[in-house]
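What follows is a set of notes on a single structure, which appears directly below.
Missing here is one protein chain; the remaining ones are kept as they sit in the complex.
Chain naming follows the written order as A and B, and within any one chain the residues start at number 1.
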Amino acid sequence: MKNLRFLPLIPLILGLALLQFLVNRQAIPSYLFPAPYQVWEVLMTDGQIWAALRDTSLNACLGFLLTLVAGACLGTGLASSRWIEKMFYPYAVFFQTVPIIAIAPLLVIWFGYGQPTVIASTFIVSVFPMIAATLDGIRSTDQNLLDLFRLYRATRLQRLLKLQLPFALPSILTGARIASGLAVIGAIVGEFVGGGGLGGIVDESLAQQRVDRVFAAVTLAAGLGWVFFAVLNGLSRVLLRNWHASQRG
Amino acid sequence: MSEAVLKLSGIQHSFPGGAGQVLSPLDLDIPTGQFLTFLGPSGSGKSTILRIVAGLLKATSGQVQEKGNLCKKAFVFQDAELLPWRNVLDNAALPLEIQGVDLDDRRKAAQTVLQDLGLGDSLSLYPSQLSGGMKMRVSLARALVTQPDLLLMDEPFAALDEVIRFRLAEHLREIWLKCNRSGKPLTVLFVTHSMTEAVFLSQRILVLSSKPARVLLDHTVGISESRDQATRADPAFAREVHQIYSVFQKAGEA
Partner (left out) sequence: MKVISFLLFFLQSTAFASDLELALNWKPEPEFGGFYLANLKGLDAKKGIQLKIVPGGAGQPVAQMLANGKVPLGIVSADEVLMARDRGADLVAIFAVYQTSPVGLMTHEEKGFKSLEDFFKSDSTLAIQKGMPAAVFMERKYGYGKVKVVPYQGGVGGFIRDKNFAQQCFVTSEPLLAKKQGAKPKTFLVSESGFDPYVEVVAAKGEFVRKNPKLIQDLVEIFQAGWAAYQEDFEETNKVMNGLNPAMTLEVFNESAKVQKPFVQPVGSKIGTMKLERWQKFADQLFEMKLISKKAKAQEAFVSKF
């Protein structure tokens, strides 16, 4: 059973082998689709791309942290009353629907080049799932437990900290997992306009028709997203280990 | 019997939005330390009475008077309703925590109650590691930890296996008797649709009709206060159950 976790590697290896074979046989021209080996070579020899990964990771992390904190706070704020939810939720949806590509150039005007724009883009793209998940989690708090807290005359703050937020935790963590993938996308888009990082490498490499380098950067970006996801998965497992019998041991 | 801890006058209730009246006007005096059971078919408004008494629901009309307005209440739901992120000890200590009792004091109090309920070895387990019966014991411990004057129980054993129900019912009676003997009387309002459970547990049974609930019979249970598992085999016990059953039959509920 344990070996099942390696199963996803099989399609990966087969796919890469097939791609390498097709490029070698010149069935696919390498200027349209690079051979896996070319990409590998770039990853092994290009120091810039790793420095870019470091920058992107840092900015995506900072933007994502902002999303976690602000998303949870905004979600909690919305959950505090039906009135507030009705009044402001439509504007929270704005973050979900805003075409980031279209407003990205404006971010540069608002926040300036470099890090601030990248963080802002990361935040805008990733914050909505966090808000919605927090709101849903708090809203779904068990009515009997709410009654119990009422019976013992708990304050609003006690109710929030001791009941509603912990109760919303599984939902919040699911939101955070979705947000983590979006955060990497947001960072890359931000770097397209703000400069630097893997987004900058992609921009530069496209101008030089370096498809291999584009793919190397994209591979690292995807890897970064995967790491974000895996870390949050691990974190969920640790935080929720007592919740479900299935996740014990 | 001593003076009334609770006095219900003309309580009635209708839910808004067409669900109609669930409670006909109800007048009731409940003496301190009484074990009173509301027995009736499902959906007869028994739970509504409990929630009104608990102050979780406002009656459409009528009023609830408490002795001195200082009555300490506790509520036990049909499901244990434990917090899955807390272990047994901290679940039981929750009401004290809300009331601002120190960590050490509240844990000590919770531990005492849990030990009485036979959970002394399970303090650090989490709800996901407990059986249904154990969860309900923790829930009961959480209710008792504040040393309430009034314990409201809404079909607490309905979801459990019958063997465990029997055992828990016996345990509940022991606790109730112990409280009353120690001079800190515990009044219990218990809701169930099980006639045997009602007879086994109660001093007094209010037999309710189906919606809107009205009192078909205000019955004082005639068997001895010292009850144990043998009580259920006693012919007197069977007679009590039969008497209630025939009330339901006459009212066309059965």
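Methods note: a residue touches a chain if its C-beta (ideal position, glycine included) is under 8 Å from a C-beta of that chain, and two chains touch if they have at least 3 such contacts.
Worth saying up front: this structure is predicted, and the values here are computed from it rather than measured.
> Just to confirm, in the complete assembly, which displayed chains does the hidden chain contact?
Result: the unshown chain touches A.
> Sort through A:42, A:79 or A:211 and give me the one touching the missing partner chain.
A:211
> Give the residue, chosen from A:108, A:145 or A:176, that touches the chain omitted from the document.
A:108
> Hey, which subunit A residues sit against the chain that's not shown?
Touching the missing chain: residues 29-32, 105, 108-109, 113-114, 192-195, 200, 203-211.
Operating definition for what follows: only the chains that are shown with their structure count from here on.
> Measuring from the mean C-alpha position of subunit A to the mean C-alpha position of subunit B, what distance in angstrom results?
Roughly 49 Å separates the two chain centres.
> Given the complex with subunit A, which residues does subunit B contribute to the contact?
51, 54-56, 73-75, 77, 79, 81, 83-85, 87, 94-95, 97-99, 126, 128-129, 146
> Using the touch definition from the top, list the residues of subunit A that touch subunit B in their complex.
Answer in residue numbers: 142, 144-145, 147-154, 158, 162-163, 166-167, 169, 242-245, 248.
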